[in-house]
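Omission of a single protein chain aside, the complex is shown with its protein chains in their original locations.
Naming follows writing order (A and B), and every chain is counted from residue 1.
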Amino acid sequence: MKKTLLSSLTALVALATPLAAQAGTLTVKGSDTMVILVQRWAEEFMKKNPGTKVQVTGGGSGTGLSALQNGTTDIAMSSREMKEAEQEKLRARFSTTGVEIPVAKDGVTFYVNETNPVTALTVEQLKGIYLGDTTNWKDVGGPAANIVLYSRENSSGTYSFVKDNVLGGDDYAANAQTLPGTAAVVNAVAKEKNGIGYGGAAYAKGVKELKIKKGSEEFAPTADNVKSGKYPLSRNLFFYLRNKPSGEAKAFIDFTLSPEGQAVVTKVGYFPVK
Amino acid sequence: MQEQSLASPVPVPTLSAAARRRQLKEKVIAGLVTAVAFTGIAALILILIFVAKEALGLFTDPHARQEASLSKMFLPQVTRPGRPATFVWQPVSSVPKVSMIPLFIGTLKTTLVSMFVAVPLGVFGALFAAEFAPRRLREVLKPTIELLAGIPSVVLGFFALMVMASFVQDLFGLESRLNAVVAGLGLALAIVPVIFTVSEDALTAVPRSYREASLALGATPWETAWKVVLPAAAPGILAACVLGFGRAIGETMIVLMASGNAAIVSARLGDSVRSLSATIAAEMGEVVVGSPHYSLLFFIGVELFAFTFVLNMFATSWTRKVMKRLTGGAG
Partner (left out) sequence: MKHTTRKAVGLALTSLTGLAAFVIVAVIAIILLDVVRGGAANVSWAFLTQPPTDGMMGGGIFPAIFGTAALTLLMTLAVMPVGVLTALYLHEYAPPDSRMARWVRVAVANLAGVPSVVFGLFGLGFFILFVGKGLDRALGYEEMHWAQPGILWAALTLAVLTLPVVIVSTEEALRAVPLDHRTASLALGATQSQTLVRVVLPGALPGILTGAVLAISRGAGEVAPILFTGAAYFLPDLPTHLNSQFMHLGYHTYVLATQSPDVEATRPLLYATVLVLLMLTFALNLVAVIIRSRTRRKAASAGH
């Protein structure tokens, strides 16, 4: 009895030695949007470089960036740009404002139910809808029915992106339902025939993706349109580092930006930056 | 031992060294156990202190005080020029809007729906189990309903989201699939076992003599249950409802998954709602530590703590009252 207690105690003490960054280990932390992409990269990279271990953890862009400020991660992945307050903290601690590397693009897509006859909207129309000024589909060329708005949680990078780039910084209509994940939005729009929602292009299954109307042209969120910038609603997905990448970090980032790495981007459903 | 003269007072018998050690050991053990028993009290106090501590920024930091003052939290604000003042929860914004009113309304709506369903179900179910069910049935019924209490709330949330939402939408023809009714029904699943168990305990505590007297006076079993047993156990049943209410206010995952989380100020139950608890869970993950928004979420935590604390105090005092009265009456 006492012996087992003792041995389990020793085991506990061994466990208690905290996880420290060991040589040969690269930690990446941050945006949940990017976890799956970066995990794939890590798997491929480790296959080619068995000596290096890449550890990927989510938790959100904010979590990743604050880990970068505290020195607990080598790379922070973020679906939004670093905020000034966060740069401030980084500077205070490491006297650097950090290095920003766009590694992929995410096209923010608006979805409607498959039965909805509307196929394309201008950014202005989307703004009207999400501000709550346009409340009926007939005002934008659809059937006479109330629009049901779906939005993301205010903690998500997509939320901020749409707010800044579609709503011009104004607030979403109060009656927009905020769902915890893009999948929940897709799921809701797929079931709600008067619904509209938004999220990453990677997620759009079971719903209709809206094209964006610019003048007389309409642009679908395709890889070409996103890369060329014709599709106006795309955002970069970033890696943040404290200093210029070197060693293992450099090797990993070089890999993600290589044609092979960017092919993974497409496979996961995002858009390449290169 | 020395011989004592009869005249001298009898001294306390001196203990052997071993016995003294034993006594000391007993004292130490008793002291340790008592010290550990403080953990419960300490935990409660620490919870309050540390949740409040992180919320304190709202009142000390000048930036936060300006961005999220109490008046901004509780009074209507003009959010778009030229529009009437409203209550808006938009904490992530160039000009954050931090009105708690939509969240209070959301919490209230889901809670009321759940109480509306769970109180009749729980109390009537308990009445059945305590008064009418044959003994065999009761012995199966009680553990079964206790099993419901064992279902993790995330599973109930999953069930509300995947199954009940579509059902409720079709049934009532609601515009939004996720709304106060769905979340309230999900919550009801979580609090029915609470109300059932506590009510059942209160009902079974009513002495048999009450029932026998009532039946002997010619009352039917129903009249006995309804007019004698139920009133006698009333404070306990009230406590059950209050406990259920407290649980419903604080329950997070079900509401987070099934309510739609839109901070709407309206009286309609078919609208989506955003509750206090779900707001914390949804927004904590990405918030900048130490920002006004961060403190605000902890402040909501303090509010939840305060509500449930007050409700619990009422519930425990009522339960104690009914138990005292009934056991006293029985004696």
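As a convention for this text, contacts are C-beta pairs under 8 Å (C-beta built on N, C-alpha and C of every residue); 3 or more make two chains touch, one makes a residue touch a chain.
All values reported here derive from a predicted model rather than from experimental measurement.
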item	value
Sole contact to the chain not displayed, among B:98, B:168, B:228 or B:253	B:253
Residue, one of B:15, B:155 or B:213, that touches the chain absent here	B:155
Chain not shown: contacting residue from B:40, B:84 or B:173	B:40
Residues of subunit B in contact with the chain not shown	22, 25-26, 29-30, 32-34, 36-41, 43-44, 46-47, 50-51, 53-54, 120-125, 127-129, 131-133, 139, 141, 143-148, 150-159, 161-163, 189, 192, 196, 218, 220-223, 225-226, 243, 246-247, 249-253, 256-257, 277, 280-281, 284-285, 297-298, 301, 304-305, 308-309, 311-313, 315-316
Residue ranges of subunit A at the interface with the undisplayed chain	12, 15-21, 32, 35-37, 39-40, 55-59, 67, 70-72, 179-184, 186-187, 190, 202-203, 205-206, 268-269
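Everything that follows uses one rule, which is that only the chains that are shown with their structure count from here on.
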item	value
For the subunit B and subunit A complex, residues of the former touching the latter	79-80, 86, 88-94, 97, 102, 166, 175-178, 256-257, 260-265, 271-272, 274, 282-289, 291
Of all residues in subunit A, those that touch subunit B in their complex	59-63, 66, 83, 85-86, 146, 148, 151, 153-156, 159-160, 163, 169-172, 174-180, 188, 191-192, 194
